[in-house]
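Just one protein chain is left out here, and the rest sit where they should.
Labels A and B are assigned to the chains in the order they are written; within every chain, residues are numbered from 1.
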Amino acid sequence: MSIDPAVKPVIAVDGASKTFGAVRALSEVSFSVARGECVGLVGHNGAGKSTLVNILNGSLTPDAGTIHLEGLAADRYSVVAARASGLRCVFQELSLCPNLTVTENTRIMHSGIKGLGWRRNAAALIRAKLDEIFPGHGIDGGQTVAELSIAERQMVEIATAFSQSDHAVRLVILDEPTSSLDSSLAAQLLAYIRRFVAEGGSVVLISHILSEILTTADRIVVMKDGQVVASGPAAEFSVDTLVGAMGSVVRARDARRVFEAGAEGGPVLQQRALGNAEAMDFVAYRGEILGLAGLGGHGQTRTLVSLFMNAGGDWRGRRQTKIAFVAGDRHVDGNLPLWSTLKNLTLTLLPDLTRLGLIDRRKEASVAGNWRERMEIRTNDLGNPILSLSGGNQQKVLFARALATTAPVVLMDDPMRGVDIGTKQEVYHMLRVEADKGRTFVWYSTEMDEVCQCDRVYVFREGRIVAELTGEDVTEERVLAASFAGGAA
Amino acid sequence: MAAIKAMLAKPWIWSFVAAAGVWMVTILFTAGASTLGLTQAALTFAAFSIIVGLGQMFVITLGPGNVDLSIPSTMTLAGTVALKLMDTNNGLIAVGILVTLAVGVTVGIGNYTLIKLLRIPPIIATLSSSFIIQSTAIWYNRGIRIKPPRVLAEFTTASTLGIPNVAWLALAISIVAWVLLERGIYGRWVSAIGQNMRAARLAGVPVDGVRVATYVLCAVLAALAGFLLSCFSGGAALNMGAEYLLTSIAVVVIGGTAVAGGFANVPGIWGASLFLFLVVSMLNTYGASAGVRLFLTGVIIIAVIIAASRRLGEGSSTS
Partner (left out) sequence: MTWLTAERWRLLVPAVSLTVLLIAVFWLQPRTMSYTGLNLLFNLAVPIALATIAQMLIMMVNGLDLSMGTFVSFVACVTATFLQTDPLVGALILFGCIAIYGALGVVIYLRNLPAIVVTLGMSFVWGGLAVLLLPTPGGAAPEWIRWVMTSKPPFVPMAIVASVIIAAAAHWLVMRSSFGVVLRGVGGNERTVERAGWSVLRARATAYAMAGFFAVLSGMSLVGLTTSADANIALRYTLLSIAGVILGGGEFVGGRVSPIGAVIGALTLTLAASFLSFLRISPDWQIGAQGAILIIVLALRLVLTRREARVAH
């Protein structure tokens, strides 16, 4: 027994293994979280983080290994037992009931809130927690979740996890909590995590943004291929050593082109700003990577979708499609869950593979096989269901779906959410190569280092374009300044 | 061997097993006296539900909420108008067929107009339009029953190579539907829309085009079935489509098509249509009353669905 009874970790997993079919997702992993500790968990997609989290929260039972809660062996561990012992989870996919109000969702999460005054109690509970974590959030408890932006939903979900009624909250597992939040909200959350930990709470923080982990976590655990490969105090790590431990190398950023607007012919895509005189028109030129920045949920996705829809194609399928879309919220906008990876990959290209209405299936398979190689999609058979792939690989399939076409314009709706650094670097490189060949990419991203990859950036605020940055002006400071002040650039 | 294994994994196999079982039981009860007659009757009556079922299948595959409730009234309208126009005249058969198709196309476009322009859920849109179509049929028909042209009456009641002509027609339509679904871009698109309409649209699927084509296809098949049925039964009756409301949905679902959309299945429609007819005729041979017949039909439908679902559950429990 490696567990010291004097310290009594909030939860300790010892020698846990889990196998799915032929895939060994986790092998003999030992992991524990102490009271008053924030543990950072990093690793590439498929490294076993999600499996470990699912074992911690009771939704998966390990094939081997033990689980101890506060030093006591938990034999019949389950989701209910985990909740009862004060463990909460914020998942990567948003998990609120969209048809209910914020208050009603709080009630679902807290079975203890009942009786005549339940609505008032639940509203007070969630409002207090939102005020505490995200001051100035502007969310009303009576709003239906469907009316909220994705960032607001994430905020509600985080606040719900930290709020307590009948069970004390001991440990909160946050799986990519900042993925939908802009940087100021993310900073508020990270500051709150530190306060929560200082008061004796425990947090497991999973994030692909390594700087967050380095500044927030007390201890960092690095996973690779289903094993813990490194572990130690956060102060002992740097971005480089973490990336090294995860097993990939940060590539130098490709040189950015200073793009001369309109130098290569007229715009390939444009949309006039509606109504408001303050807003700028949207224009994209051939061969550029155009970034859409600003705080999360300020109209970037809506702009991308309307650009796509306005290009037509509602009534007739077309060969050599003019415009392609890479979804970020893959469950809502991307995946076709019943289908194989192959069918998901070729969907946009399908008209080009069709003669007289019939699909040339041999050609389809060869195109898909080709793109599996290029994107390094990890699956042993393209006939496997899309949902059997890890999240990052599903995202690669969505990329391949768009890039496989000859579309001269590709719209990307924050597509790197949940994708590991190694893949990201590959994709950045691929985008640059394709752009040099004359393709235009319109790229909405919530991650600043991605925005900084772009040739030109539009900054959004309250649904409008308020600033345009080009070339060397594309810096974190300038983007942030424009996001808040508006019209500054 | 691999082929047999693959066959057993198909969702439609169970409807055929069920149909064969009921067929055997009925044959055994009548000591084989009615084998030929029963088989021919089953194929004939199943043919009509297959034709409407195929249309309904494509519509249901478009996703949750998509179902065409105007099938019965479309059948009635097509049968009434075509027979009245042909007026028992063999020379006007081509006109009758054209009018039938025109009725289908009009109804399909009308249905989709309601769904698209007024954003009415398909169930309610097709329900509302079915009221209007039914009224049109009543107004046009005026209660007069006109006989079909002799050639058509003979064709629809005769057999070729021992198989009823209507069954041959249903087979031809089924093959076309299968090719569309499994090999064609249309089937891929329908399935994509059924799984996630927004994702399909963002992947470049012409959602409106596919959906309107599907509603038109369904209405055309319903009109055709109505035309054939009224020729087969010696004239159009105002309530002749009524039983196909539930039947068209039942054959789709028993046949293994996903009710939530995104996955369709042509062979299953055959198994389910034969099965439904055979159950009724089996109960008839046992001399069951109407109440018992209905009751047992319902129990058997539910039993088949539960039996099939266990297979599905086992298959997907590993994921």
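We take it that contacts are C-beta pairs under 8 Å (C-beta built on N, C-alpha and C of every residue); 3 or more make two chains touch, one makes a residue touch a chain.
Being a predicted model, the structure only gives us computed values, none of them experimental.
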item: Residue in contact with the excluded chain [from B:T80, B:T100, B:Q134 or B:S174]; value: B:Q134
item: Option from A:K18, A:H68, A:R107 or A:K396 whose C-beta touches the chain left out; value: A:R107
item: Hidden-chain contact residue, picked from the options B:L36, B:L118, B:A158 or B:I175; value: B:L118
item: Interface residues of chain A (partner: the chain not displayed); value: 59, 79-80, 83, 89, 95-100, 104-105, 107-109, 111, 113-115, 118-119, 140, 142, 144, 147
item: Where the missing chain touches chain B, by residue; value: 64-65, 69, 114, 118-121, 123-125, 127-136, 138-139, 246, 249-250, 253-254, 259-260, 289-299, 301-302, 305-306, 309-310, 312-313
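Basically, only the chains that are shown with their structure count from here on.
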item: Of chain B, residues touching chain A in the complex; value: 179-180, 183-186, 188-189, 191-192, 195-196, 198-209, 212, 258, 262-263, 318-319
item: Chain A residues touching chain B - in the complex, by the definition given at the top; value: 21, 305, 308-309, 313-318, 321, 324-325, 327, 332-339, 343, 347-348, 350-351, 354, 357-359, 361, 385, 387-388, 401, 405
